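A single protein chain has been omitted from the complex, and every remaining protein chain is retained in its original position.
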């Protein structure tokens, strides 16, 4: 999490978004990750997506645990609030934050160690609560920051730098999410920003917990031959199962939906996710079919990427708890404290 | 965990097993659970299965966490070692115990609170390690011992005693297990000992981590109308998807396998699990098909019981770690300590 | 040895021995509440097992006109409803005392004692005759013995009937059967025994401005009034009823009357690590939030408590202490998490503790805890115990000042941030050790990066020794500054006091009574109950003013004494321990005995242990 001031050179493309901000306004301090680390590319995609969505920087809360991946919130949107918490504990902290103030946008960035080992229980329960947030797992199959141990997402047979093979079954956050009733599941590849940006945008618009598992190679500890999370291996084995396009609410009517028989899912705020180039009769709302598709591909050694599953019907944490549309932090004192008279009255019960 | 001495009345059926022991020898101290609690029926099934298998009592290690369910190891096989540990932490403790001494039989009894909330991460990782043990979840949809809060297995819409409805998606240990590569998955019902006993026996024979999710109603806090984990609801909605029959190794050759085109799975010790009355082309070794079957039934509100999935190919914790066939605790000192000469020699590296 | 001379009116103790899960709790509570309504000082202690149904459970009622109601050690009347424990129970009856038992079955000869009186009431038989349903027959036995007690002790029947009516106002069938059962017992007693017994009740007016409340409910009420909107927890005895209480209150008082929406959210977390995480997240965002737990939960929260301490995030944790270590005895009381809470987490940490001694303070301290957490931007523990938390205590009616507004501490407003050239998170302000904070979303210039890793006063990551130490040193000064903001110790001095007696939490009533009893025997001591950590000057002064002090606490390792030694200038030789940690609420007699015993020797710092 060291942060080093960035030289104040203006970004070449000083194009401005709706808020009049440039891409540069969505950047953070200079990355201290290894040159070539996949995580930096994910950062770039996040910067781009938030800029395109014209998110107000200070209305953004960047949450993370501990790890190289969890350092990345320092590297985007300096003007946002950040919380680099403790290893594996980001889901509950984000849940509490969201419970208190639903009016912020929450983006969590975690690693496969952070989310699938020490934080696994929390992740599963955040899924069940359908906490409205974007939850990115920068998945490199190893613990980067502690120097290259296998993580729980390491595939059977993948080799460590020293040549040791992993033998335990990997945890695939997408398959796990499907089994737990997750409402938004996507997989990206840090090497493919084009695919990732619209997924990020759709995730921001999603009404609940949006998991984006991004294969994000660790150049220092897991980018060698024999690794199934290397750049090369990922490029060779991945398939872009779905292509998506995020259509913001305002433009909705103007945009022609499914010109070529594409699937489209309308999000709760009226924005639309258009799926194109999907496999024949792929239905991103059919949990069973998606599971089957994933497992078949996994069995064949293919890494499926794309926005894979969307369920906009399940209520989110606030809907389940019947809270007001505004932040609980904005409820006025008069509604919070029942006052002296009431205290007096209610004590009749205690006599 | 209070234990009360049992009156020393002889069990009516004093039939003896291979070790010359009666069923009574497999019982424990008198249960202190509520009269009618499902957990006591599970206890009875365990007693029966272990007796039938002629397990040597003191070669059995009974492991548990904390909860009403976790008290039950006190109620079977007094002559076995028991470890009633801490809430949610039984999987790692059992893993360590098993690592040290693979020659004991490990039976873990846990609750849905213990396993699916506080201990969820551990459970998932014990699955990945394929620790050889029987892992029973006495699933009642509530926290019994702390008086009736919803657990993570509570179904959407199920009602608490006070009438409150649960809104979060349930965790189904079987579906979860399938997504994590679990190697033995079964569901039972405490009200059906006949189905449970052979499943328990097969689980004991399984080479890895055998999960048995047993719907085990809590008569005190979750047996009312509106609950989907009541005796009545379970009786009305469950289907015995598979019937199994456990055939011990010795009898293998004598037994005619699949007389009516039944499926059979041979376990690593030569024993056989015969599946009968299964749905057409149900294949208990086909992860995908089983997942599909479960999800379809769940969608239709059916509770599928039976031995559902078996994978005898995946290596267990010891096989993955290339340990000897005997307990690590039995490795002689001469093999453990490299000795003074070696210490002298190896210190050349430190010069 | 006897410390009180018993007048026969309003001065006796009753113990009720039951089987748990059989519905005795409501009958016992009924008696207790009726005595309370008669205006008589009373206490009720529930000694229950960690089990749902079928094991022995006891309820103890002590009545004392002078207000001395700490736990008694022997009993004037034993209501022996559990054949399994007759043996133990009958031993605890004082010589000359009475036993009320179910005479549907004969008593074993070996149980008979020459020096006690038996009152046999055929409860089971009467209930079988009067009620049809098996469950009803069991339940009504309890009300029937309550009826007998009404007659034997001269409890005001009108009050008892009114209470039953209140309970079953909407269930006429139950009302009828309860009333019938009550009469069954009452009539039988009247008919067969000389009523009342030689000890009995007589109405007083001691409870006019009092209520009967348990500490957990009072904490819940405090949280409601303090403006909590987010609560996160994981069920655990004996803290569960804090959140149950909070939920009930929210359902009544926090549903928006206009919209029907909930102006609160209660999250049942997956474990205690998550619960504290949720509170951290919520309070980071500016909500008032809390979690309630017991010892095992505190252990699990250790890591995140260090995060909150170091990242300066307000947090409120309610710890209702039970008997440790490990699972220990979850339904028994101790004060044995003091050290764990005060120094929770690895590295150098010190936390603020509030230590209520009764349910009234539970309410006040709950409100106070949020003000302190917000003001000092740090975790604040309300360290209660099972005796306070789960037993009903008679306390003064709770008060509320409508002019109260939360002290949110230095939270910069939009305009304040706007006016700043630049915001730096960890700069102490105006010579105080408190660094103003901003809340997410309020103002673009207020954004900063919260982290548990090394940071300097500007909030930037650092690994530079001086920068790191600078922040840590401010945290220490901040903690010290809290000493004058926390509730001061409660001190009661008396003429000619020769030494001091210091205590904490649920020991309050017993130690106070003990000090009075000692005085009655000509041994004069001053009394101090510690109510918070860090300790205020008055704590130091009290110890300085006395040649030596006893420290009475319910744990093995002298945890309060240890903190006094470490965190005041007091020479440790001046403090002597009285330790009672078997798990039952403290009784005055134990304290008197121990102090007397230690006084007969040269005062020296020896720890004395006692089994009850």
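Lettered A, B and C in written order, each chain numbered from 1.
Convention: a residue touches a chain if its C-beta (ideal position, glycine included) is under 8 Å from a C-beta of that chain, and two chains touch if they have at least 3 such contacts.
Predicted, not measured: the structure shown is a model, and the values here were computed from it.
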| item | value |
| --- | --- |
| Listed residues C:168, C:343, C:404 or C:458, member touching the removed chain | C:343 |
| Candidates C:15, C:183, C:288 or C:451 - the one touching the absent chain | C:451 |
| Touching the absent chain when the full complex is considered, from A:33, A:107 or A:241 | A:33 |
| Residue of A:21, A:42, A:90 or A:120 touching the missing chain in the full complex | A:120 |
| Sites on chain B contacted by the missing partner chain, in the whole complex | 1-3, 56-59, 61, 73-74, 78-86, 89, 91-101, 103-104, 121-122, 124-125, 129, 317-318, 321-324, 328-329, 331, 333, 335-340, 342-344, 347, 350-351 |
| Footprint left on chain C by the chain that the document does not show | 49-50, 294-296, 298-300, 302-303, 306-307, 309-311, 323-332, 334, 336-337, 339-340, 343, 345-350, 451-454, 463-466, 468-469, 472-473, 476, 555-557, 559, 562, 565-566, 571-573, 581-584, 609, 611-612 |
| Interface with the undisplayed chain - residues on chain A | 1-2, 32-35, 66, 68, 86-88, 117-118, 120, 143-147, 149-150, 152, 220 |
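Here, only the chains that are shown with their structure count from here on.
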| item | value |
| --- | --- |
| Euclidean distance of C-alpha centroids - chain B vs chain C, Å | 39 |
| Whole-Å gap separating chain A and chain C, where each centre is the average of the chain's CA atoms | 43 |
| Gap in Å, rounded to a whole number, between the CA centres of chain B and chain A | 35 |
| Numbers and ranges of chain C residues touching at least 2 other chains | 270-271 |
| Chain B, residues touching no fewer than two other chains | 117-118, 120, 152 |
